[in-house]
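The structure follows.
Of the protein chains in this complex, one is absent; all others appear in place.
Note that the chains are named A, B, C and D in the order they appear, and that numbering of residues resets to 1 at the start of each chain.
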Amino acid sequence: MSVEVHIRQGFRGFDLDVRFEAPVGLTVLFGSSGSGKTSVINAVAGLSKPKKSRVVVNDAVLSDSAAGVWVPTHQRSLGYVFQEGRLFPHMSVRKNLMYGNGLAKARPEVASFDQVVDILGIAALLERRPSELSGGEKQRVAIGRALLARPKLILADEPLAALDEPRKAEILPYFERLRDEFSLPILYVTHSIAEVARLATTVVALKEGKVDRVGTAAEVLSDPSFTPMGPRAVGAVLEAVVAQHHEDGLTELSANGVALMLPEVGHPTGHKVRVRVAAHDVILSREAPKGLSALNIVEGKVHSVRSGGGPGAIVSVDTKAGRILARITRRSAAALELSEGVRCYAVMKSVSVAPQDIGTR
Amino acid sequence: MSVEVHIRQGFRGFDLDVRFEAPVGLTVLFGSSGSGKTSVINAVAGLSKPKKSRVVVNDAVLSDSAAGVWVPTHQRSLGYVFQEGRLFPHMSVRKNLMYGNGLAKARPEVASFDQVVDILGIAALLERRPSELSGGEKQRVAIGRALLARPKLILADEPLAALDEPRKAEILPYFERLRDEFSLPILYVTHSIAEVARLATTVVALKEGKVDRVGTAAEVLSDPSFTPMGPRAVGAVLEAVVAQHHEDGLTELSANGVALMLPEVGHPTGHKVRVRVAAHDVILSREAPKGLSALNIVEGKVHSVRSGGGPGAIVSVDTKAGRILARITRRSAAALELSEGVRCYAVMKSVSVAPQDIGTR
Amino acid sequence: RAEQISIFAAASLQEAVSDVISRFEEKSGHKITASFAGSSTLARQVAYGAPADVVMLANVKWMTYLNNKGLLAKENINTRFGNELALVVPVSIAASSKEGVVADLSEILKSGKVAMALVEAVPAGIYGREALQSLGLWEGIRPNVVETDNVRAALALVALGEVAAGIVYATDAEVDDRVRIAARFTADLHSKIVYPTAVVTGQDRPEVLEFMTYMESDAAREAFANRGFVVLEETQ
Amino acid sequence: MTEWLGPQEWAAVGLSLKVAFWAMLGAVVPGVLVAYALARWDFFGKQIVNVLVHLPLVLPPVATGYLLLVTFGTQGLIGGALKEIGVVFAFRWTGAALAAAVMAFPLLVRSIRLSIEAIDPKLEQAAATLGASRLMVFFTVTVPLMLPGLLAGMVLAFAKAMGEFGATITFVSNIPGQTRTLPSAIYAFLQVPGGETAAMRLVVVSIIVAAGALILSEVLARRIARKVGQA
Partner (left out) sequence: MTEWLGPQEWAAVGLSLKVAFWAMLGAVVPGVLVAYALARWDFFGKQIVNVLVHLPLVLPPVATGYLLLVTFGTQGLIGGALKEIGVVFAFRWTGAALAAAVMAFPLLVRSIRLSIEAIDPKLEQAAATLGASRLMVFFTVTVPLMLPGLLAGMVLAFAKAMGEFGATITFVSNIPGQTRTLPSAIYAFLQVPGGETAAMRLVVVSIIVAAGALILSEVLARRIARKVGQA
């Protein structure tokens, strides 16, 4: 276990009682506004001192109220991206960025100054004061500051919320690298399903201060009964390897031998990747469809049909590539006579596998 | 024209020169981080006094540097949701909410206190201080405060950025109502395509302090050459009326006589709606597809095929329902021999028209 | 009938005047309020319209200043009381000279600092300087002089043993048992130390004059004498 | 206890409290205005106002007292005019309050100014977008947020007013029951041989009064801090 957290704390009218363990990787804290995500992260950072707490990161006990252990915040080797920036108003952007870096000379860097400035696109801002930055610029500097502090544990509270899509797409891979190349444990708060799908090793869903659910990203996302993320969040996560890069810009993945075509994936042949296929992007057909623009058609057998209260139903189809979820109307399910054990074809447009939904693993 | 804005202003290393006009409705300001969105809104609010500015809202001249007109901020009848909350720390949530309301007794309400508290889910927080709120809770109170100020112009700077999907889904319709029922002009900053598609009457795209593009939401979103929103943003916007509510929960829309099936749409029969069909959600087929779970299949004629640098291509198909965009791979386009004038079928899953993408008009 | 009388008196007269006042009040039934402050302060206040009926200052110059402004009822200025200067040393310092022998002064003064009231501004300091000048000691002592804003502060320095000696009024010196009078300066060494008393112009109401008369009385003289003041025989 | 201090001393305590209270209160409104102007406005002669405000601190109290006497005395420039309309400061307790207020003014202004400068103007902007006029913003946002500084300034002003001596005795003299405040009384005792003990008694009284005021202010400060949410 890379992260073990147990926190019990009370505010006026709000009780936090959270306990979870997460393996090596990036743990997403997920939950509606006010469910206690920031409170958990603050306790992990040692910024609040809960009545009861036990926080262990990579075998290092950061706090254990039972044993009377309490490592002060500044010795926890953190990189905390706060929900509200918290840049030092009296320092230039450059000094803000270098603040933690200078204090932790002994630890290895996870990113060089130039790298961070480049990825975050803040080269032009270095000599400005925080008061002269836009909302998104502040947020980017805050991310950079945390990364440059040579952290051994990253805490990120909605780090990308204020950014535009292209900028997010540039920064996201960097969190992947921290997770994979540097094996840094990361606690990450987000409301974005794309980010969950792409980054999360483990998802911890909070609800009113309690743990609602813990599981791998694949488990949580592919559970049709788990709705707090909204219906669009449901989808399957397939494991695949990069098989070939085609000349027309498509990349062929192999999911347990099944070929999947995707727009260019920036990983070398042989690289293992995760592909999320959102349930609402999958079309089912009883016969092998012909003459469709969709490139990925996989045969399989219906594992289950679940219909909720609304007009929709989630059909799980076991294919050679893995279990695929399709969100279709009940009407279609009836028309196609889909039921357990029925053979069918899952049609996925190559492009419907959004680039954000391809993560390395 | 409901809103006319012309602003010229210089910061250290950043020049803002923005000029646009927008018709009645909600105008989305769109652009990457640091492109000048907040600066424009601040100038409209009268919080910054640009070198040159002309702001006219619903025929009321709020500022005109040439004519020496400058209406002070507090007389502009605003409801401004700031990017960073700005709640009054010394007042309870309730007092924060009622602050503007008490000052503008003369103007009509756009929302009652109870309504706002209910929609935003902040009933339990009313007696708290802002310092006792979570990030998303602060944001919600800030929205409520602006709405309760009986505004005649709403300025909203990424109002939903810090909120989870279900909460967003609850609040979004409210902005629609403000736009439609109250005919309030709204300037709205967002990075979310879903919000653009759903809310925007007009989109003003900013780039490095200049207007990059102005157009209706349909125009801008369906322009495959307009990429700042990321490839997922491209899609067609169809005009339709609610034709029938089926018993299985599906709603039948009629787009110029073409039947479209959608999950329940909360509008009465006869109501006009806008439906966005994201290009990446459309599959094309040369033959009429059979036995597919997708309910909506529309025949049409290829208007154009555009391929960019990557593996994808955007195919515009003129159908009776309107022009539909499909984002497919170049490989498929070649395989299906799609070219101008070719007849084909556009396959849209009913559920792929996401509820957020259905707006009233 | 009981009338109100307001007296502005130099701070150094506080006790003696208070004694006189209580006796006078008892006798006459009038009510007196006395304000004690530095002579310069009082004089200036009278000049700016202070509600004083009688002023008693420790400083002839300030009385002259008032008189020149026509603020004093001329027929009612008198000078009944005076004082002496003394050299005091802390009791802790062993007596090295007999009281009254000024010749040994330089010896005492050599041993350390001498506290005096401001030698240019405050009467006690001015008298002291004059005395030392008459004795031809001033130039030698000057570097050792520490000046205070009033005599009492000078006395306090001696009492606390911070200085070797101080030049103060004998009235002050006699009461503080932490100091010992090492020498008295004879009256001929400096200008005469007197406390002129006067009625403010326009305030010569019967009860005020009654008080002025009482100040001439034996009872008043006794009160002043008890506090160590010199009672002068003639009004000057 | 009543025997511990004589009636005259009790009168001095009461007078000092009255003087300090009114000095503090009287200085608040002009203090806030001047502090606001110095903190937020740029106007011609700003530095002159700033110097004037600090003057009572820079000058020896006697000099300030003398200047007060010259201007606010019955014969003085302003004092004469005020006398016409029946307002007299000279040799009244009101004058003692005026002197104390003047002496405390720089302390009050500085504290309030500091607090005003620490207020995020963005909050005032937010209030303006919600329809609050300048005046409304001032009273509903600026004033509540500057309370810590106001309170600190009032404590300093009260304390200073309790201790003010030089300017007071010079301006309004030392009239028992009228202008004889605690410091004047202490001074008077120190002028009398052997008066140290009596003086020390009054010093102790001063300290007790001041401690009471301070603790009260700390309690208030805590409440304010909790309100503003920093506690």
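What we mean here is this: a contact is a pair of C-beta atoms (placed from the backbone, for glycine too) under 8 Å apart; a residue touches a chain by one contact, two chains touch by 3 or more.
Since this is a predicted model, take the numbers as computed values, not measurements.
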Touched by the hidden chain, restricted to displayed chains: A, C, D
Candidate in contact with the missing chain, chosen from D:60, D:177 or D:194: D:60
Selected residue (touches chain absent from view) among A:4, A:17, A:109 or A:132: A:132
Among A:63, A:77, A:134 or A:329, residue touching the chain not depicted: A:77
Selected residue (touches chain absent from view) among C:5, C:77 or C:115: C:115
Residue numbers in subunit D that touch the chain omitted from display: 47, 50-51, 54-63, 66, 106-107, 110-111, 113-115, 117-118, 120-121, 148-149, 152, 155-156, 159-160, 162-166, 182-184, 186-187, 190, 199, 203, 206-207, 209-211, 214-215, 218, 225, 230
Residue ranges of subunit C at the interface with the undisplayed chain: 38, 40, 43, 61-62, 64-65, 113, 115, 118, 120-122, 145-149, 153, 156-157, 160-162
Chain not shown, touching residues in subunit A: 45-47, 72-80, 82, 84, 86, 88-90, 99-100, 103-104, 129-132, 145-146, 149, 155
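Simple rule for what comes next: only the chains that are shown with their structure count from here on.
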Distance from subunit D to subunit C - Cα centre to Cα centre, in angstrom: 35
Where subunit A and subunit C are represented by their mean Cα positions, the distance between them in whole Å: 91
Set of subunit C residues in contact with two or more other chains: none
Shared interface positions of subunit A, touching two or more other chains: none
